[in-house]
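Only one protein chain is missing; all other protein chains are in place.
To keep things simple, chains are lettered A, B, C, D and E as they appear, and every chain counts its residues starting from 1.
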Amino acid sequence: MELVPGNSLITASPEDGRALAVLLARNTIRAIQPDVEVLRKSRGEYANDPDSLTSAAHVVSIEFATIAAANDYWR
Amino acid sequence: MELVPGNSLITASPEDGRALAVLLARNTIRAIQPDVEVLRKSRGEYANDPDSLTSAAHVVSIEFATIAAANDYWR
Amino acid sequence: MELVPGNSLITASPEDGRALAVLLARNTIRAIQPDVEVLRKSRGEYANDPDSLTSAAHVVSIEFATIAAANDYWR
Amino acid sequence: MELVPGNSLITASPEDGRALAVLLARNTIRAIQPDVEVLRKSRGEYANDPDSLTSAAHVVSIEFATIAAANDYWR
Amino acid sequence: MELVPGNSLITASPEDGRALAVLLARNTIRAIQPDVEVLRKSRGEYANDPDSLTSAAHVVSIEFATIAAANDYWR
Partner (left out) sequence: MELVPGNSLITASPEDGRALAVLLARNTIRAIQPDVEVLRKSRGEYANDPDSLTSAAHVVSIEFATIAAANDYWR
């Protein structure tokens, strides 16, 4: 499976970079747990748990830091 | 939905950068869990739990690190 | 409310930078939970829990990393 | 045992860098817990727990940040 | 109280930098919880809990990253 969509960290804008950060995080989880049914059940749990949502946002923030640096912060 | 308000990491001041960091973190969570009713209930839980508040502040600190670097620390 | 006291990351010394890091972390939490009474109760809990103290110190360490970089490490 | 496959952080593409990030994280765990039977049982637990999956994705995101910097973000 | 011993991040060696990282983490916790009796009790708990020890080591690793950068990695 593909871990980095488009095989590049370069994006046209911060918005696109943020969307890529979300995908990177998701794709890691799919690589570890490829069973779609387990993931669907997982989602039902963590999407309703405030701390799980914060943990997911935490991972996205780190992926985004890398992507933002790669794009020289779209300056 | 919009993940990065204004589609830019550049802000006029540290204060504005900090406010953007809070919004980035919130918008990730809304992207994962778009159901406003679930989020309202979540907020009632985590805003009263010291560890959940610290975890939220943790994510903001990472988002802010990226924004501060993007703005060359407003030096 | 003010998120970044003095609206600047530049401080005269590492000691001042560290104090700013503590304030940044606190102000995020106050922005998320503005109810002073809830915060006072929260403090009574986390200040007596070793893991909560470590989590708070964790956030301060990240805020400080940003402030230290902003000040070119006071070299 | 080998901790860094190929003894290099340089990869041909972001996709390869991401795969290396996953391996680095796995190899650390195998170095700490070399018992394959314990690891197989562990996997059965954390791969079905949403928070454990997020934690694993968290570690991968940090390994990837290092690898991406090493490769100057494949720019 | 003093948060940064010596009010400087510059140290003579990695070993001294590491010792400073441990002190920075400790001093944050003392600033949040100044009651020595509570801290002594806390220590008895977290020093016997593997996950608490890992969390403490986590904070030290971040403080050290900042100190190492400040010293240009003692190259």
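Here, a contact is a pair of C-beta atoms (placed from the backbone, for glycine too) under 8 Å apart; a residue touches a chain by one contact, two chains touch by 3 or more.
Keep in mind it's a predicted model, so treat the numbers as computed, not measured.
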| item | value |
| --- | --- |
| For chain E, residues in touch with the removed chain | 13-15, 17-19, 22, 47-51, 53-58, 60-62, 64-65, 68-69, 73-75 |
| Chain D residues that touch the omitted chain in the full complex | 2-4, 7-10, 24-25, 28-29, 31-33, 38, 42-43, 45-46, 51-52, 55-56, 58-59, 62-63, 65-66, 69-70 |
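As a working rule, only the chains that are shown with their structure count from here on.
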| item | value |
| --- | --- |
| Chain centre separation in whole Å, for chain C relative to chain B (CA means) | 16 |
| CA centroid of chain A to CA centroid of chain E, Å | 31 |
| Between chain D and chain B, distance of the C-alpha-averaged centres to the nearest whole Å | 27 |
| Interface hub residues of chain A, defined as touching at least two other chains | 51, 55-56, 58, 62, 65, 69 |
